[in-house]
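The other protein chains are all here in position, but one chain of the complex has been omitted.
After this line comes subunit A, so read on.
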Amino acid sequence: MLMIRCPVCGIAADETEFTSGGLYGRLEETENRVIPRDVVREWWLCARGCGTWFGMARHVVNQRVTATWAAGDEPWDGRH
């Protein structure tokens, strides 16, 4: 089970409190991308908390969540 911390309101809870929203970035950048067996950056919604969409890095094989960030506050340069 994923344990996620919302970077906006700070609530830490399991995956049932959040909603997955697909690959991070604008739709035209992500629509044809193959999901690799690796870490992916995704949109997630703090559905039962503050209601904000935020970014999250998750490994799609071992299901480890490595980072979450607020939109506009990405831990790398520029949007991807």
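Keep in mind that, in the parts below, contacts are C-beta pairs under 8 Å (C-beta built on N, C-alpha and C of every residue); 3 or more make two chains touch, one makes a residue touch a chain; residues count from 1.
Operating definition for what follows: contacts and distances are computed from a predicted model.
Participant: Looking at UniProt, which of "Hydrogenase 4 subunit B", "Sarcosine oxidase subunit beta", "Manganese/zinc/iron transport system permease protein" or "histidine kinase" names the chain that isn't shown?
Facilitator: According to UniProt, the chain not displayed is called "Sarcosine oxidase subunit beta".
Participant: Out of A:Leu2, A:Ala57 or A:Ala71, which is the one that touches the chain we can't see?
Facilitator: Looking across A:Leu2, A:Ala57 or A:Ala71, the contact with the absent chain belongs to A:Leu2.
Participant: Which candidate, A:Ala12, A:Ile35 or A:Cys50, sits in contact with the chain we can't see?
Facilitator: Going through A:Ala12, A:Ile35 or A:Cys50 one by one, A:Ile35 is the residue touching the chain not shown.
Participant: Pick out the residues on subunit A that sit against the missing chain.
Facilitator: Counting only subunit A, the missing chain is touched by 1-2, 14-16, 19-20, 32, 34-37, 40, 42, 58, 60-63.
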